[in-house]
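Would you mind keeping the following structure in view while I ask a few things?
Left out: one protein chain. Kept in place: all the others.
Per-chain numbering from 1; labels A and B assigned in written order.
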Amino acid sequence: MGRARTGALAAAGIVLLALGGAGPWLAPSDPLHSIDSAALRLLPPGTVVPALIRSDGKQLPVAGRDSDRPGTLITEWRAEGDDVVYRRGPRWKSVPLEELQRDEAGRPRVIRLAFPLGTDRLGRDLLSRLLTGARLSLGIGIFGVAGATLLGGLIGLVAGLGGRLSDAVLGRIGDSILSVPRIVLVMALAVLIRPGPWVLALLLAVSGWPSLARLVRADVRSLSGSEMVASARAAGAERWRVAFRHVLPHALTTLVVAAGLRVGPFILLEGSLSFLGFGVPPPHPSWGNILGEGRDVLIDGWWITAVPGLLLGLTVVVVNAAADGLRDLMEPRRRPA
Amino acid sequence: MDRGPGIVTLTVVSRVAAGLATLLLVIGLGFVLLELMPGDAAQLAEDPSLSAEDRERLRSAFGLDRPPLERFLTFASHALRGDLGISLSYQRPVRRVLLTALWPTLLLTGSALVIAFALGLGLGTLAAARGGGLVDRVVRQVLPALDAMPPFWLGLLAIYVFSWKLDWLPASHMTSVGEGAGGLFDRLTHLLLPVLVLGIPSAAPVARHHAEAMRRELASAYSHAASAMGLRRARVIASAARNAMHPALTLLGLALPAMVGGAVVVEVVFSWPGLGQVHQKALLARDIPLALGGLLLIGGMVIAGGLASDLLSALLDPRWRRRA
Partner (left out) sequence: MKALIGLQAAALGLVIAATGCGRGTQEAAAPDAAPQRGGTLVVGLESEPDSFNIYLARTSASLTVAHRVLPRLAVETMPDERHEAGFTPLLAESWERSEDDRTLTFHLADGGRWSDGSQITCDDVAFTLRAQTDPALGWRAASIKRHIEALDCPDPLTAVFRFAKSYPEMLMDANDLHIVPASLASIPFETWREVEWAKTMPFSGPFKIEEHKPGQEIVLARHERFFARPELPWLDRVVLRVVPDQTARVTQLLSGDLDVVLRLAPDDAARVASSRNARVVRRPGAAYAYIGWNTVAPAAYGELQLELAARCERAGKDACPEDLEEVAGLSTSSPHPLFGDARVRKAMTLAIDRETIVDALLLGEGVVPASPMLAPLPEHDPELVPWPHDPQRARALLAEAGFGDSDGDGTLDRNGEPFSFELMVQAGNKLRRDSAVLVQQDLAAVGVSVEIVAVENSSFYPALARRDKDAWIGGWATSLRVDMTEMLHRDSCGSGGMNFGGFTDPRADELASAARELLDDGERIAAWREWERHFHDLQPYTVLFQENRLTGVSRRVRGVESILRNDDLAGVETWWIAAPGS
C-alpha cells in the first residue's frame, strides 16, 4: 500500500476511534432531549434559528410551520403591545415582554441556535445524536467481533484437534447456524432477550463464531498434518502442548485477519438490526436506530437518513480498508489483488 | 480423481443427508429460540377489554398451555409433513401464508443473484483482461464501497431519488393497482429497484474473486501456451474465464445466506411481500408459529440453494468435465 494511502487510512482510523470513545462529550447539545420539540422539529441541516430568552434562563426558540405553506420555516416574532408574539410549531404564542431578558434598549435579547446537521422528529440535534451514537454503533460491532473471534477460535481449535465425533457435531451445529442468514438469526435472538448493547454484542458473537471456527479448524487440521508438528510429536510432545506452541500461532494469524475483515460487516449488521427494530432501543441513539426513525420522515427529513447512512458506510469503508491492510501485512505471500 | 457415476450419486446422497440433518437442527434451534420468547401470543391483541376468562380461552384454543417438549415434538412431526400450524396474526395456516410469500422472495433473490454474478463475472473478466484502468478501479473501489453501505440505506436512497424525486420507478410492492396492473412491464418496473439494490453491491466479492482467479489463469502456463500458439486474445480470455468460473460457483453457495439476509432488509424497505418481511413482522408480533415457519423455510431455502450450487459446481468441475 502506498505511503499516502496508509497515512490517510491511519488518520481516518484515529478519527473513528476518537468518535467512538469521546463522542458523547463532543456533542454540542443533549442527544436525548430537545430544547423545544414543537419549534425545532425537523429542521434541515444548516438551519439557524433565533431564540428569545426568559428571565429564568430558559430558551424559547422561534420556529414553526404553517400547514398552508408546509415547506417554509417561519422564524418571526414581533411585539404586540406589552407582549411578544412568536411562532412555535403550529401556532403563535405570546409571552409578556417583562418576562424576557432584554438588552439596554429594552428590546428582547435574541440568541441564535445552530443545527449544522439539522434536527430530528423530536427536535433533537442530529450532530449530537450521531456523536453519541458512534460509541454504540462502533462498540457493538467491535465487541461482537471480539466475542465471535474468541468463541470461534476456541471451538475451531477443539474441532481441529479433537476426535472425529466432536468435529462432526460441532461442524453440524456450525453449519446449521450458518444456514440461517445472520440477520435472521440475530433478529430472532434479539426478540428473546431485551436488547442492551452488551447483549447485542453477545448475540452477534453467537451468530458469528461458525465461520471463524471453520477457518481455524481448517488451519489446525492442515497444520496438524504438517511436518513440523509430526516431528514434534515424534519427539514425544503431548497433543495440547503441540497445539499451543506450534499450531496456535499460525492459526492465530488467520483468525486475526479474518476478524479484522468482519468488523465492517458487523457494524453494518448492528445498523441493520437497529433499523429493523431489533437492536438498540430508542431513545438511546445508535446510527442504526436513527436511520430507522428517519425512514418514517424520509420525505420531510431526508437528512436523517442521508447523513447517518453515509457516515455508517464511510466508517465501514475505512474499517474494511484497514482490515485489508492488516491482511496484506500479516499474509504477505498473497499477491495484492 | 476418478469420478464415476456411482461416486457422484454417493456424493449427492451424502450431501442431501447432511443438508437434512442441518435442517433438523435449524428446526430445533428455531424452536428453542422462539419458545423462550417473552410475551404470550394470545395477548397480542392490544385490547385491554379482554377478560381473564377470554384470555384463558384463547390460550387453550391455541394450545399454549402444554409443555414445551410435547409442543416441539408435535411441531417437528407436523413440520416435516408440511403442516406448520395456524398463524396467530393472520388466522390462516402458516403454510399458506409462507407459500404466498415464497415466490416473491425467490424472484427477488434469484434475480439479484443473476445480477450479482453476471455483473461480477463480467466486470471481473474485464478487469483482469484490461489489467488496470477504469474497470479495475470499479472492481476494486466502487463496488466494495457500495457493498460497505448499509443495504437499507441504498434502498431508501434509491427510493428517494428514483421514485420520489424523478418519479421513474415505483417505490414499493410487486405491482400497481387498478388499470395496467399486473402486466409484465408493471412487474418489471417494480422489480427493478429492489433487485439492483440487492444485487449490485453483492457483485463486489464476486468481481474481486473472479478477477483474481482470471489473472491467475491468464498468467498460467496454459494460457501463455495458447497465446503463443496464436490463438486470438479473445479466445484465450474466454477459455480462461470458463476455467476460472468454477471457483466463482463455489462462491454462490457461500453467498446465499448473505443474499437472503440482505433480501430481508430490502423486502422491508420496499414493502416487497416476501418471506423476509413476513418473518420480521411475525417476530415483532410474537406470532410464534409463523416466525418459526419462516425461520425454517429461510433456512431450508439456503440449505437447498447451497446443495444446488454444490452439485452444480461438482458437475462443472473442470477436472471432471475433461474426463467426460
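Structure notes:
The definition used in the following text is that contacts are C-beta pairs under 8 Å (C-beta built on N, C-alpha and C of every residue); 3 or more make two chains touch, one makes a residue touch a chain.
Please read all numbers here as calculations on a predicted model, not as lab measurements.
The chain that is not drawn here is touched, among residues A:Ile53, A:Leu122, A:Val199 or A:Leu326, by A:Leu122. In the full complex, the hidden chain is touched by chain B at residues 38-41, 43-54, 57-58, 61, 86, 89-93, 96-97, 100-101, 163-164, 167, 171-178, 271, 273, 277-278, 284-286.
The omitted chain makes contact with chain A at the following residues, 32-34, 36-38, 41, 65, 67-70, 88-91, 121-123, 191, 281-283, 295-300.
Keep in mind that, in the parts below, only the chains that are shown with their structure count from here on.
Centre-to-centre spacing of chain A and chain B amounts to 25 Å, using the average Cα coordinate of each chain. Interface residues of chain A facing chain B in the complex, by the touch rule stated above, are 172-173, 175-184, 187-189, 191-192, 194, 264, 268, 271-272, 275-278, 288, 291, 294-295, 298-299, 302, 305-306, 309-310, 312-313, 316-317, 320, 337. Across the complex, chain A is touched by residues 18, 21-23, 25-26, 29-30, 33-34, 36-38, 140, 144-145, 148-153, 156-157, 159-160, 164, 208, 211-212, 257-258, 260-261, 264-265, 268-269, 276, 279-280, 283-284, 286, 291, 295, 298-299, 302-303, 306 of chain B.
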